[in-house]
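Only one protein chain is missing; all other protein chains are in place.
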Amino acid sequence: MSANTSKAAIDIRNTSKVYGKSRVNGVVALDDVSLQIRDNEFFTLLGPSGCGKTTLLRLIAGFEQPTQGEILLFDHHLEGLPPYKRPVNTVFQHYALFPHMTVSENIGFGLEMQGKADAEIHKVVDEVLALVQMEYLANRKISEISGGQQQRVALARALAPRPKVLLLDEPLSALDFKLRKEMQLELKRLQLDTGITFVFVTHDQEEALTMSDRVAVMNEGQILQVGSPKEIYDHPARRFVADFIGDINILGAEILSSDSARASIRLSGGFETSASLPDQSDALSGKVSVAVRPEQLEFIDDQESAALRCKIKRITYFGSGSHYDLETAEGESITLRQQNRLGGHRNYEVDDQVNIALNEGSLQILAD
Amino acid sequence: MAEMTASVAKPVTVKAVDLKHQPGFSVVAWTCLIVLYAPIAVLVLFSFNENRSVALWTRFSFDWYVKAWNNEGIQNAAIISFEVALVAMVASTIMATMAALVTTRTAPYRGLNLAVTIINQPLMVPEIVTAVATLTFFAIIKKATGVTGLGYLIIAHTVFCIPFAYMPIRARLEDMDLSLEQAAADLYAPPLKVFRRITLPLLMPGIMAGAMLAFIVSLDDVIITLFVGGPGETTLPIFILGQIRRGVTPEVNAVSTVFLGFSVVFVTLIFLFGKNKK
Partner (left out) sequence: MTKSSNHQLPESNLSASVIAAEKQLKKTRMLLLAPGILIILLIGILPLSIVLTYSFMTPGDYGGVKAEFSTAAYVQLLFEEDIFDETFSFTSSYLQIFGRSLALAIFATVASLLIGFPTAYFIATRTPETRSAWLFMITIPFWTNLLIRTYAMLLILRDEGAINLGLMKLGLIEKAIPMLYTNFAVCLGLIYAFLPFMILPIYASLEKLDFRLVEAGFDLYANRFKVLKRIIIPLAKPGIAAGCILVFIPSLGAFITPELLGGGKSLMIGNLINIQFGSSRNWPFGSAIALILMALVLVSLMIYVKRSGEKGASAHG
């Protein structure tokens, strides 16, 4: 589970990566990024394509050098070191298995390059094959095995040399849905069994939430927020994070007063309540945006204590639950999600006027 | 009822014009093919003619091949041709491989385009101009150092073979995913080992194709060899040229046919190597 030791496996300090001659003409893939990844942690870099997550991974692996900044592995500086001198291994998105070698030869390659004796290589290869449950494929050629099997071989190959950190670049993206789900559990199990720090890159927020100890949400070369899946989901600090992970409602509000953690706010319709403040240095005042998850909204009968009065614009039924598209009296669009439990609630219809209650604890003020 | 059946019109079949068939194009194509091979066919055919004439067919015979085989001039020329071609092939392929590794699959850097242009330079200058330039240059060096020998011809061949070896190697390299070499480096392989264990084995078909192309191009060369080669440095094409100038003989036909056969085999092999990719 979450590491109790706070020793940083990877420490990234003010790192930037710029492609091209200068910042103005070039492409800024990473913009002054700082991050600490703990030992024995399943850490995920999450973001849309082009956000810089793969670039960051490649900087750790050594396939690119940072334009600025430092990258430390257990307090050792990595900048300038070529990949073959870094005790980290990578699982590539398209596996990059050596086509002219067998499965065993692929897996044993790292050990061979480390100069290990043949006997030891055999032993470790067998162990790792057992770990990923592929013992029967040892002597097959790469072209003879399926995509899912290739994925496991790529994993085995990266694990065999017992790296301190394992980097995984969207390794599940080429798999079909069912296999993907299986491998997510598989990877989680492997990380727990081996105790190796996993740095996982993905654009799939659901994947990130299910597998990770902590997640870093990235966009446009910057890290927007780092936290456990629950923290990221319940308390998104930025609009992008709130929007990228799951569905979100954004309401306009005004800050009446605030302390270090919470603020009193008044919503557009006049309802006064309180909300969490985001972790950040700048104090917020005046008009802000407040985020609330669709499943945290509730229908209530009592109009007086309702936070919002809305009209139902559309109802989408999806079996286990229903999705309500609502419009507030002030014209804001929000959604409400509810489970379809028998006898749980009234039947609503389009154009009904409804009252919505907000749970104070679920309201999050956004920093932008 | 009658009106109804009358009003149901017969479906109009629109004849689809197949634009893949243009009138006359197939005739041109087949004629082209026939004309391309006809002279060669005649040449080959009459190399088996017992009669000296290259028009009157008398009897099938291997005589001229035997004569050609025993001809000392042809033997020497063949040996020199192969010597030059072999060395030029090896030297040009090595240099082309090194150059290809550095000019392919890389982010643009200063001088990249210039380097590629220089490598392809021999292809852009008319052969006769290259022949003249090389001749004059070597004449100066020969005078200055007094050194003679086959080396000059070999060097001249190597130079124009480089772009020919370069092309297939570069093509093969571009097909190779960089991630394989990155994976090897990631797995603790230093650059030399990456090259030996990953790049080279996977690049081999391209290198083979390039080498063979260089070999055949050197073997085939006439103009540069004519200018740069000295007495005693007669290659097979130069020998054939001399024979043709003196008059048409069936021995020439025989040698030419063997030469052609060799080329065909070679080209087929190159074709197959190119297909044998991943």
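To keep things simple, chains are lettered A and B as they appear, and every chain counts its residues starting from 1.
Here is the rule we use: a contact is a pair of C-beta atoms (placed from the backbone, for glycine too) under 8 Å apart; a residue touches a chain by one contact, two chains touch by 3 or more.
The shown structure was predicted, so the numbers you read here are calculated from the model rather than taken from an experiment.
Remark: the omitted chain is touched by one listed residue; of B:66, B:115, B:178 or B:204 this is B:115.
Between the chain not shown and the residues B:66, B:79, B:128 or B:178, the one that touches is B:128.
By the touch criterion stated above, the residues of chain A touching the omitted chain are 16, 18, 23, 26-29, 31-32, 50, 52, 65-68, 70, 77, 79-82, 220-222. Residues of chain B that touch the chain left out of view are 17, 19-22, 24-26, 28-29, 32-33, 35-40, 42-43, 46, 53-56, 94-96, 98-99, 101-103, 109, 115, 118-119, 121-122, 124-130, 132-137, 139-140, 155-156, 158-160, 162, 191, 216, 219-220, 222-223, 226-227, 237, 240-241, 244, 248, 252, 256, 259-260, 263-264, 266-267, 271.
Please note the rule applied: only the chains that are shown with their structure count from here on.
If each chain is reduced to the centroid of its CA atoms, chain A and chain B end up 55 Å from each other.
On the side of chain A, the complex with chain B involves touching residues 61-63, 82-84, 88-90, 92, 94, 96-100, 109-110, 113-114, 157-158, 161. In the complex of the two chains, the chain B residues touching chain A come out as 177, 179-180, 182-191, 193, 197-198, 201-202, 278.
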